[in-house]
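What follows is a short report on a single structure.
With one protein chain withheld, the remaining protein chains of the complex are depicted in position.
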Amino acid sequence: MDAALARAWVSAVAASVASQAELLTQLDAAIGDSDHGVNLNRGFTAVLAALDSASFETPGEVLVRTGTTLVSKVGGASGPLYGSAFRALGKALGSSSTVDAAAFGAGLRAGLDAVRKLGGAAPGDKTMVDAYEPAVAAFEKAAGDGLAAAARAAADAAAEGMRATTPLQARKGRASYLGERSVGHQDPGATSTWLVFEALAAAAA
Amino acid sequence: MDAALARAWVSAVAASVASQAELLTQLDAAIGDSDHGVNLNRGFTAVLAALDSASFETPGEVLVRTGTTLVSKVGGASGPLYGSAFRALGKALGSSSTVDAAAFGAGLRAGLDAVRKLGGAAPGDKTMVDAYEPAVAAFEKAAGDGLAAAARAAADAAAEGMRATTPLQARKGRASYLGERSVGHQDPGATSTWLVFEALAAAAA
Amino acid sequence: MKKFVNDPESVVREALAGIAAAHPELRVDLEKQIIVRSDAPRNGKVGLVSGGGSGHEPLHGGFVGPGMLDAACPGEVFTSPVPDQILAATQAVDGGAGVVHVVKNYTGDVMNFEMAAELAGDEGVEVHTVLVDDDVAVEDSTWTAGRRGTGATLIVEKVAGALAETGASAAAVAAAGARVNEGGASFAGALAACTTPAVGGCGFDLPDDEMEVGVGIHGEPGRRREKLRPARDIAALAVDAVLGAKPLSAGSETIVLLNGLGGTPLIELYLLYGEVAALLDKAGVRIARNLVGNYVTSLDMAGASLTVCKVDAELLRLWDTPVRTPALRWGV
Partner (left out) sequence: MKKFVNDPESVVREALAGIAAAHPELRVDLEKQIIVRSDAPRNGKVGLVSGGGSGHEPLHGGFVGPGMLDAACPGEVFTSPVPDQILAATQAVDGGAGVVHVVKNYTGDVMNFEMAAELAGDEGVEVHTVLVDDDVAVEDSTWTAGRRGTGATLIVEKVAGALAETGASAAAVAAAGARVNEGGASFAGALAACTTPAVGGCGFDLPDDEMEVGVGIHGEPGRRREKLRPARDIAALAVDAVLGAKPLSAGSETIVLLNGLGGTPLIELYLLYGEVAALLDKAGVRIARNLVGNYVTSLDMAGASLTVCKVDAELLRLWDTPVRTPALRWGV
């Protein structure tokens, strides 16, 4: 992955978030506060502007800038979480102008660690971690087959993890306030995480 | 008319207002503030209690007490207006224990005068006067035929006056705020006035 | 109908019990249905009484206290109080210097207050009346019941209350109130009707893309219905109506009330106020003081009203004096 591909990925995330904002917000209406799509869309719109107004030499720079912008524009729970994830990923990629799939997989795991450290959620808590964790594991496993294949595997695993949040009772985030009433609804954050990995697969294909 | 008949009349008004309260309120919702039925029902419920807790020798006493109770229980525009009408009627009947149709007609006109003086409405302003005025005129005209016949004529004239309020634009009361939008609705106060005269016809029949 | 009530018939009485519990500094008479300042009557001080239908809270009970009303008499929901009540309030605050009634111009309010004033006169209490009729949505012609009393009532009550506190005569207090009313103009719009406890329903039904323009505070339909427009257009509509009815020369000082009708969130009221302030500024009108919030409401109606009230130095000084009531408090 190089700076151009990183940019292409983030742009694809932005496009996907924009087109799916209503879905994300509707999912959040059921077990949260109806703002997840609005939040991410505001954030990624700002990210596009930030990326457009500068040039970047490395994918790390692109992704750190993406994360920093998300932190300062999104707010809510998803802003710090996604922001930290992209920042940790970007930082992990260091100053290389291209990174291979293995290094990128390690970066993704650094992002996941950041999310888990900041939010304290474990798999099964019905959060974005439930999509993120299997996606990283699948990516690592397929990293030997190259970025495109690994990204595809990650996206599929994210989708599965996302769908698996539906029967869970939430233990983190706003949905946890609902107790048993959170069961039967797909987690909005896990859904947006799936979009992120789908965009990666599409950009890398 | 004697005290017993006056009581019977007022009781009949109370029963009619109670059963038609919703209609009166709905009419008031269209061009007023949705309380005419509630107001009169509260008032006549109190009137029944007041009449039950005392005995009266003359129809005048019954009607003065009715008016006084309405003034102190109804509020709004209709409280002082109906209250004053019944008080003026009762006072006009003096201390006789029975009055004939002519005297009763004069009393009704005294009541109408009180309403017109207090509220300043003329026929055609889309108020209770539009039912009250023709009712009194019809009563006076038929007074020679006795109370029952005069009351029947008054009730019919009130009904016609009431219906004639529909095409009018209001110039008094809350409905006047609506300007042209008041056209096409039957006036709630004219409707309750019709109920009052219908009750009289029923009681006197 | 969805409301926090026990029984629609007892709403006013039970709310009064709550006011009594919340404000031990006031005297609430549940029997007579009046709210009285605890130190009333004060010898030689003009008593200031207002009242009207309930459902407009904090008006009027929320404005009872030092510096403002001496008593309020709340009627049933949207129904003016009865003469007995008004008389009781009048007598409770009569300190020998006369009593001033602040009456919003509705047929029912006017008649009931008139009857009470007559009864009070019979008892030897001199009553002066200030009629408030600031709502310019209604034409002021002999062909209507005249303009309604709405937002300016608060300003009348504050200013008259301040003057009464100084020991001024009843005539002077009433005159100051009338002066405020003279300079005041209001205009309201609604996005959704209110729900009365007794009826449950609403005075009007609005499609999702329409608003009622020129509404009052009793759930009655407005002057007309329009397509819903952005806040800045609605603000312009209100400013135009108000300045159109009572033109202000450039440099005029005003008190502005951007009032919520009960169901509109404060964030929207502030947004509207921002628009209104910019428009008034453009028109050369100076806003000396302002209030933004729910003060003269119509139950849970989603809507807002604008009141612009021209003031001179004396009225402004009276506005600024300390006031201590449940809903308006400063300086103390």
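Letters are used for the chains, namely A, B and C, taken in the order the chains are written, and counting of residues starts over at 1 for each.
Note that in this section a contact is a pair of C-beta atoms (placed from the backbone, for glycine too) under 8 Å apart; a residue touches a chain by one contact, two chains touch by 3 or more.
Here the structure is a predicted model, which is why all the values come from computation and not from measurement.
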In the intact complex, which of the presented chains make contact with the chain not displayed?
A, C
Could you tell me which of A:35, A:61 or A:156 touches the chain that is not displayed?
A:35
Mind listing the subunit C residues that contact the chain we can't see here?
1-7, 11-12, 14-22, 54-55, 57-58, 62, 77, 191-192, 206, 208, 211, 228, 230-232, 234, 258, 262-275, 277-278, 290, 292, 294, 297, 299-300, 302, 304, 326, 329-332
Across the whole complex, the chain not displayed is touched by subunit A residues 25, 29-35, 38-39, 42, 71-81, 118-119, 171-174, 176-179, 181
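Assume only the chains that are shown with their structure count from here on.
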Between the chains shown, work out who touches whom and classify the graph as line, ring, star, complete or other.
other
Taking each chain's centre as the mean of its C-alpha atoms, which one ends up farthest from the centre of subunit A?
B
Looking at contacts between chains, which pair has the highest count of C-beta pairs?
B-C
Hey, how far is the Cα centre of subunit A from the one of subunit B, in Å?
74
Can you check how far apart subunit A and subunit C are, centre to centre, with Cα atoms defining each centre and the answer in Å?
54
Let me have the rounded angstrom distance from the C-alpha centre of subunit B over to the C-alpha centre of subunit C, please.
31
Where in subunit A do residues touch at least two different other chains?
none
Touching two or more other chains, which residues of subunit C qualify?
none
